[in-house]
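The other protein chains are all here in position, but one chain of the complex has been omitted.
Order as written gives the chain letters A and B; numbering starts at 1 within each chain.
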Amino acid sequence: MNGFAKYLVQRLFQFFLVIFLGVSLAFLITNLSPVDPVEQSVALMTNFGATDPRAVELMREALAELYGLQGTVLDQYLSFWGRVIRGDFGPSLSAFPTPVMSLIMSALPWTIGLLTLALAISWSLGNLLGALAGYYRSNLLLRLSGAAVMALHPVPAYIIGLVLLLLLGFIWPVLPISGGAQMNLQPGFTIDYIYSLILHGTLPALTLVLVGIGSWFISMRSLVSNIVTDDHVVYAELGGVSSGKIFSQYVARNALLPQLTGLALSLGNVFGGAVITEFLFNYPGVGRLLIQGIYRGDYSLVLGVTTMSIIAVAVAVFIIDLLYPLIDPRVRLS
Amino acid sequence: MLDALATPSETRTRPILEVKGLKAYYQMNYFGVQREVRAVDDVTMTISRGEIYGIAGESSSGKSSLIKTIAGAIRPPLRVVEGSVKFDFGGKTLDVYADPARMKAARWQHLSYIMQGSMNVLNPVRKVKHAFHDFAYKHMSLGEGDFRQRLVSHLERIGLDPRVLESYPHQLSGGMRQRLTIALATVCEPEFIIADEPTTALDVLVQQDVLALIKDVQRRMGSSIIFVTHDMTVHAAIADRIGIVYAGRLVEEGPTLDVFQQPQHPYTAHLIASLPRIGDLRKRKALPGKPPNLSEPPSGCRFHPRCPLAIDICKTENPPLETRGTGRVACWRAGEVEAA
Partner (left out) sequence: MFKVLIDLLRYNREFAIGFVLTAGIFLFALAHFWAPLPDTAIYLLPPDMPPSTEYWFGTTSRGQDVLWQMSSAIWNTMLFGLTVTIISRILAVAVGMVSGYLGGRWDQAMMTINDTMIALPNIPILLLVYFVMRDSMSWPILALTAALLGWNYDARLIRSVTLSLRNREFTRHAVFAGMSVPQILVRQHLPYVMPVIFFTAMNNLIWAIGLEVTLSVLGFSDINRPTIGGMIYWANQHQAIIAGIWWWIAFPIGAIVLLFLGLFLLAISVNEYIDPRSRLSRMGA
């Protein structure tokens, strides 16, 4: 087996392992909890006024079946896998009878769009600044901008988002602070709608960019300051190769490879930031769905979103893993 | 100005490299602790056109720092403290540390470098051809097509399949990569080549091959070469003259044959005596002690704590490098050394 095939098999194995462990973990957490989801949901519904004991009993049975809580633990585990594979998490309790899956599917494009855009900006900007700062160490402007993004780096997404919301939503109200687009507009490829999308997406995206950029900056700068002492860079300097070319083709290009792996490794974390940001800006993605589900005690929605986000992150990681050999000849041609 | 007045005959006889009183120290200051390591200490030497000059010495003797300083390849914390390195390219003097812009422009056109650890000098994520393009294209005033032709014929002369241009470094063997570096260093036919341990990482057979190649290329182009290795057999094989470095100082210098047959410095004598000879089964004598710590070198002659011939003056006064016979030597008892 050549190196490339071996790499592929390895990544594929890892991909399935992540999904297997993640889905099992989700099952385990719900199964080990002292709280019975059926009782919890029944209590929630009786709060709304349905008190007929017979109706409650019927509902109890229906819910137990719905949640796959009948039979032994192994039966329940297998039936959970069955539901994951079919993509059927039952109806949402808080938006009865809409299936959880269709709620997730309508929220997913928002999250994917927001995350992709924010990641693309923070990754490329952070890496560019970090690489420049690592190569041109004495440049004052780079040092100052580096200090700024690094100071933002440890602050959690919620705090950065809240400060942006206060600054650009209240003190100087230039941007909408809630929702994914203007309510009264018909979704479609119209200029008005797209403009509204951009406007509404700015604050959430800016939050995620500011949260993410620092870590790319820091890791890229340290990668670059290590690479500049590598033999091939020193040699190119002795060869009189222009410093612009050395920076782009001998330093930054090589440092980007581990950064792509870093992107795959950080997706789980980035997704977490998106959950919080979406909630803060009432952005209609899966993160807001998840938190609303928690507030409303919607068991099937919370379990569905958690499971699906584990799978979605695993898929995204796998896609990046597949792209990696395209830019690293050492994996492609060994 | 003087350069312009030099007559052609003077240009031919003038040395291509002149090093004067060169001192390069590692100067470190970290958390309030200052340290100074005198890696190159007061070295003066010249190299003539077409000459192959070998620099020998133990590891951490400063020989690698010396050659890096000559090549202008040093980075902080290693800094030039005193002295100068001047090349003479086509009748024009180039002071390495006075004119960085001209130095940069001269690289690869007049002066090329073969680095220690040549296995990793090529960018692992780019094809080999890009290295040639980046290093050499601007010096050759050829069109893309002609440049490519030139590369192919150059590689063939060096014994490399031109298809290596389309490969990535990791696809080539160690010996091939070493040949490629030599091809890269010679493609512009520079007047001066600096080589830092060019064969150390190779196995013995490939080593012979590469040495023959270097010598062959040098003879064809008439370049001068200065190279460093701790391996005395390599010096014996290709150097016209050798210089022995001990603790940052040049302690002896002379034509290779003379130095090997009649070393004048006790340290040189030891280096040569420790070489294996066919049929000689005597046990080699090990030199007691270790090379000195260059941040606190011994007083006087730096070799005196290990020297079998040391006398009182060696402990207090540093012997000057003086002409003796065909070479130069820095030892108070230079005349009394015999090859063991």
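In the analysis below, contacts are C-beta pairs under 8 Å (C-beta built on N, C-alpha and C of every residue); 3 or more make two chains touch, one makes a residue touch a chain.
Every value quoted in this text rests on a predicted model; they were computed, and no experiment measured them.
Considering A:W110, A:Y250 or A:F271, the position touching the chain not shown turns out to be A:F271 (whole complex). Looking at chain A, the residues touching the absent chain are 13-14, 17-18, 21-22, 25-26, 29-30, 33-35, 37, 40, 137-138, 150-151, 153-159, 162-163, 166, 170, 218, 222, 225-226, 228-229, 264-265, 267-269, 271-273, 275-276, 279, 290-291, 293-294, 299, 302-303, 305-306, 309-310, 313-314, 317.
By definition in this document, only the chains that are shown with their structure count from here on.
Chain B has its Cα centroid 55 Å from the Cα centroid of chain A. Residue ranges on chain B touching chain A, taken from their complex, read 71-73, 75, 104-109, 112-113, 115, 117, 120-126, 130, 134-135, 168, 170-171, 184. On the side of chain A, the complex with chain B involves touching residues 229-232, 234-241, 245, 249-250, 253-254, 257, 327-330, 333-334.
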